[in-house]
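Every protein chain but one is kept in place in this view of the complex.
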């Protein structure tokens, strides 16, 4: 039998992998948009929050903007009084995300064609603020429980299996297992889409040069609506996972910060990079917290991922699978 | 023809290189100075100082600092909050360690210490570029905040982990602590801002500024024509961090009086200052002022209008405020990606032609 | 008019807790205004200012509202409290921080303007340990207790007391910090799963609460061995975990639920009259009750001040005197429609901290309610008093303050 | 070998009577590979003091890559670069610039955010010395230095006739003027060798004539050695003293314009028909 410390480390590693998958789900949305437009979309986290809020709102039959309406008209509206099954609510929310993508293109991106990346980045931060406010005004800032029927809690199967095998039952969260399956499907299908389809090629062209893309007849509008819709859908998936885990409320948007180091490590433009980066970061930070954390006072996870990614970038400035930064004169 | 430069001829190069080559601008500049130093201190009260002027002055320093790094040298940094924390904690340690030394020296030293830390975290910029660098600077942000939260030496082992600014005076007037008068706070920050802004202007119009801008616009070409990227980038990190450190020190010592690192110097601060720089205008000192003023005033204004004016519940007002701020940022970027400073320049160009359209 | 600003947070990461508290706080004053025409005939104004639980915004709110004749502040944040202590002392405005804030401000000799009765964090830590002592036949020798805490001024508060108590009772204390906001606590709970502490004490707030309860359930930590502070014991914190949260315990400073006579009035004058501060769906919840409790104490202090000053239009200094002379008795609470709601206490020049007793409540997931499982348990003053003296003395020295009340 | 003397000894006189000095720069057996692609294969040639040396060849032949090697941006996979008689060790591009090698770029590389004046001033960065503190204070030294260099730059501005656009941000300039500003920036460095990568692309005849004039004058007045890549054979043949011809990374010709023009291999690979 393996010594305890090794078993613990193994358990931590496994859980790190699972946490990594959860990060990757968020990172994926970033990658998509970056790949397709060179925009570093800070609003991705808020998009996930917004999706989750909308989902819960639909599910519980909440009346959107009830608070605002009540404050202005002195009414007492709260709920339509119905509850929807999870799958219907998810479909409706996906529709909302497409609408949102369309609006974002209309109102924001369209006017910022050909601007330097930092301006676009700032615009997405503005967008993040706006959406955060909108989500709260629409659905209220109180905490909500999200339940679309995903299993949660320790996986008995894994525990008993490992217990029988190693004499120590590993802890794995059922939700994480579901997340892994979903992430694998997402990554595979998105990779195929972007690498081998005509639209995928157009996405990458747009990221390189807006003007040139326009000049060959690629419709930025279409590409952007498409890609923001997909990113919105990915955000919805991330929102469901994280919302199930920790409830739907403001902090959900902060998961974006967990996704950034993943992104750096994997490379901003690589879909598989998001998942590999996620795994490395997940394992890295959990193992670090497990081994070194206790010696230096713990709570290292917030920065460790970043420092790890930073050190890595020093050796490979475009991340693991990112496109090489072209340096020519 | 409201705005004219005709008849303004320069006969020497220094004259041509001055900050406000046009007489009209120069006059306006002196007028602003006169009001800032001669009128406002006599009129200011606690509310105006704390809600508007002091934060504006301090954020302006930070914004100039970040503008040097991001606007002039092209290195996007999201670590501003962390660097401000360095300034604040350095200042705190100095104030408590050497109570007999003047606070002014402490503030400047705090800037110096921040500059050193900034250089350290600037080192990766030699390899890492663009958004990769921007995200990488978050490592500084999170690590520094963690450090100050974790190592009790930094907060003098206080139970809560908070730091409190002891009372200090300059020329016999309190400038820190609860007994500080509004005017003293204001003037102290104003003087420092004035000196730093002047220095920033000098740096950016001279050789070093050109090095920075060359790196910003095209780093490879810059290196080929003889700019050493190492010294250029690191000097930008150093100068920028110095400014940000001073801002952090003032923010803690003069404005807040006490601080808890994760709260005050969190990532939101980084974004806020970056916003100021971008809304104001990248690569423009004036823009830093404009951006700081805009983002300090806007929430105050919105709060007053929405809560007091329209009587909305605070939460609704706060959410709507968020929407408005976010929306305005987007609108501004669309209207003029080069910021308020550019808007101002275009307005001047139009005025010059006025009443003819072109 | 009497101005009692409400520095609340209905937005940001901690809104879920801030909203019910602010609702309770506001509704109680609305009740007084509607039913009694205010306090002593003076209407109470409660201008609200949004802090988002952010210290900087909190200070801004303070500065923005203090000019309007504010009498007392209750910012609902330890961080903001620390910032405001020097400011209120300079400005001469009372700071009331029930169940949070700087613990040593219980020492009225040093903190003239700050009150934190009826209980503070050190009391809480001590009560929790006492409860565990009771359960273990009076000895915790050889046990381990893990403290899972919000990595901020707030979360760090109990550490000093617990360290002291661990020496006294021979248990081993493990500190496990969680960075704000704390929606990812996997490593912390894996650590707990590995180290198997006998008990977990929990100092959380915001999303951190739900995640911790959920994760504790996930690793099948026995819920009845986990005790949260009173800020980690609201319905919001346990409901998301569903049945798994059953048996989770937390401290409480007061009763909860709709079984108090005051709710009849509240319903009549406030809720049904459409004057409720919030959506009205929080009434009777733990945090709503707490907001109401704070409002009740403040209004009683003002009443006392009016009595002392002989005028109903009291100023900030007079209100402070009211706080210092305040006495809340069993009878008074019954009169107010809150019989047995909280512990009776009386303040004095030295004592701004109250008796510090607390209850233990336990979550019944099936019934969806908190059950009180103990009576008020008094803290271990023997240990605490010394600590309070030490900490407040340090503050006095730092700020060159002379002791009062001598 | 005493390179210094070798450099001084040989030399030649051009058809129009200019005296060309010894070898200033020598490329020895340069090979450059990018992954699988070999951009340059074993090329050697020299540049003599005071001459106008052209590099020509079809697209993708490796001409720009050669300039990049000279200016230190690419490191040759094999081979040596000799400058002023010494073998140049591994150097960063900015160190090469400090040796007195300035250049322009095929895809204009101006600093878009700066005015024309500032762009040209950047050319002088290698010559400016005041410290950061002095600059922050704008003390005498800093200001004096600034003015002195400004004067030099103004001369170049006059010389290239771009006075009118001095304060215009370069981003707004049309292509041709940008090329001229780039030349000005390179000239401002007072280089020993000036490397020009297609300085006349995108110009009409008239503008090319102006540009030629500038190049000749620089060469004449300042004695600057010039190494130039150009696709306009008229310009190359008229201006240059000697021409290197590259094709697919190999050198296929080297000599005076007349020799090159007559070289059948060059005609086949590049010129197509014998050029006028």
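First chain written, first letter: the chains are A, B, C and D, and each begins at residue 1.
Operating definition for what follows: contacts are C-beta pairs under 8 Å (C-beta built on N, C-alpha and C of every residue); 3 or more make two chains touch, one makes a residue touch a chain.
We adopt the following convention: contacts and distances are computed from a predicted model.
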Which of "Dihydroorotate oxidase electron transfer subunit", "Dihydroxyacetone kinase", "Branched-chain amino acid ABC transporter ATP-binding protein LivF" or "Na+/H+ antiporter subunit C" matches, in UniProt, the chain that is not displayed | "Branched-chain amino acid ABC transporter ATP-binding protein LivF"
Among the displayed chains, the hidden one touches A, B, D
Of D:110, D:218 or D:233, the one touching the omitted chain in the full complex | D:233
Sole touch to the unshown chain from A:5, A:72, A:219 or A:291: residue A:219
Considering the complete complex, of D:203, D:228, D:243 or D:260, the missing chain is touched by D:203
Identify the residues of subunit D touching the omitted chain, counting contacts across the whole complex.
-> 16, 34, 37, 57-61, 64, 106-107, 161, 172-177, 198, 201-210, 212-213, 216, 231-235, 238-239, 270-272, 275-276
When the complex is taken as a whole, what residues of subunit A touch the one chain not shown?
-> 113-114, 198, 201-202, 204-205, 207-222, 269, 323-324, 326, 328
Which subunit B residues touch the hidden chain?
-> 346, 349-350, 353, 358
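Just so it is clear, only the chains that are shown with their structure count from here on.
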Taking each chain's centre as the mean of its C-alpha atoms, give the chain farthest from subunit B.
-> D
Closest to the centroid of all CA atoms, by its own CA mean, is chain B
Any idea how many Å lie between the Cα centroids of subunit A and subunit B?
-> 32
Subunit C to subunit D, mean C-alpha position gap in Å, rounds to 75
Between subunit B and subunit D, what is the gap in Å from one C-alpha centre to the other?
-> 42
Going through subunit C residue by residue, note those that touch at least 2 other chains and give them in order.
-> 10-11, 15, 19, 151, 179
When you check subunit A against every other chain, which residues touch at least two of them?
-> 67, 136, 141, 297, 299, 302, 328-329
In the complex, the residues of subunit B that touch subunit A are 70, 76, 124, 127-132, 134-136, 138-139, 141-143, 145-146, 149-150, 220-221, 224, 267, 271, 274-275, 278, 282, 312-313, 315-316, 319-330, 333-334, 337
Subunit C residues touching subunit B in their complex are 8, 10-11, 15, 19, 48-50, 52, 54-56, 59-60, 63-64, 66-67, 78-79, 82-83, 86-87, 89-91, 102, 151-153, 156-157, 159-160, 179-180, 277, 391, 398-399
Touching subunit C in the complex, subunit A uses residues 8, 11-12, 15, 19, 67, 70, 74, 76, 78, 136, 140-143, 145, 152-154, 171, 173, 242, 245-247, 249-252, 254-255, 258, 285-286, 289-290, 293, 297-299, 301-302
